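A protein chain is absent from this complex, but the other protein chains hold their places.
== subunit A ==
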Amino acid sequence: MGRFHRHDDGHEHGQGHGHGHGHSDLGDHSGYRTGGERIEVLERIFDENDHTAAANRADFDSAGVTAINVMSSPGAGKTSLLAAALRILTETRVGIVEGDIETSIDADRLSGLGATISLLNTANGFGGECHLDAPMVRSALSKLDLTALDLLLIENVGNLVCPAEFSVGEHARAMVYSVTEGEEKPLKYPVMFRSADLILVNKVDLLPHLDYDIDIFFRNLRAVNPTAAVLETSTRTGRGVADFCDWLRTRCTPDPEGSAAARGDTTARSQP
């Protein structure tokens, strides 16, 4: 028997076909075996991120802050929508973690609206990451006094793929989707659409100018995420922005039951 031998025939390892070492059912679908030892690991790859996310979440909870992870593709209108919300949320003490690969442009757009902003450039010391992860958000939290906040909005890097995989310790996820992106996007990016608790269907003021069928979009959305709350918004006309603020305020209201689940617990999302 050579150093490598394959089981391309797909036969099961039965009795009398031992390799003289432990053979777990777990993960052994490669067909490769050698005389080398196999050690069982069974460790979740996001464990480290999730541990830090849990630490972030504990800090949010002990400070009484509700954290919302805001995600979208680039240009969907996250920053404009957050700026419009800040103009309404004058009674709420808001902090913002602004994630961007480069530049402070978005942070600058949100300054002067009453929120405390912590800018997080992912290309500055983090290797140009396409998403925020829990350790990055943790580093941004050091620049914010959480006890002086009611609401923390974490504006993720514009990307429909990667941010969905990384819990940062948020209580809920809001996703901004713009109608210019096309009706099929929930089917193309199901992980992102499925992970959101609130979908903001943005730029609806453009609907008269587009060959776009919003009913098809909603059908596609419900196929991948039957339960998310949905709001139609436009920062140009102001439509839906007050409703978005109401949704945020409701999330900030202390839950009489003290139940994280009632507020939309998303930190367990990357559990297998």
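What we mean here is this: a contact is a pair of C-beta atoms (placed from the backbone, for glycine too) under 8 Å apart; a residue touches a chain by one contact, two chains touch by 3 or more; residues count from 1.
Here is the rule we go by: contacts and distances are computed from a predicted model.
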item	value
Protein that the absent chain corresponds to, by UniProt name, given "Cytochrome c oxidase subunit IV", "Indolepyruvate ferredoxin oxidoreductase alpha subunit", "Hydrogenase maturation factor HypA" or "Membrane protein"	"Hydrogenase maturation factor HypA"
From A:E40, A:E91 or A:D215, residue that would touch the chain that is not displayed	A:E40
For subunit A, the residues touching the chain missing from this view	3, 24, 26-30, 32-49, 127, 129-131, 133, 161-162, 164-166, 187, 189-192, 194, 222-227, 270-272
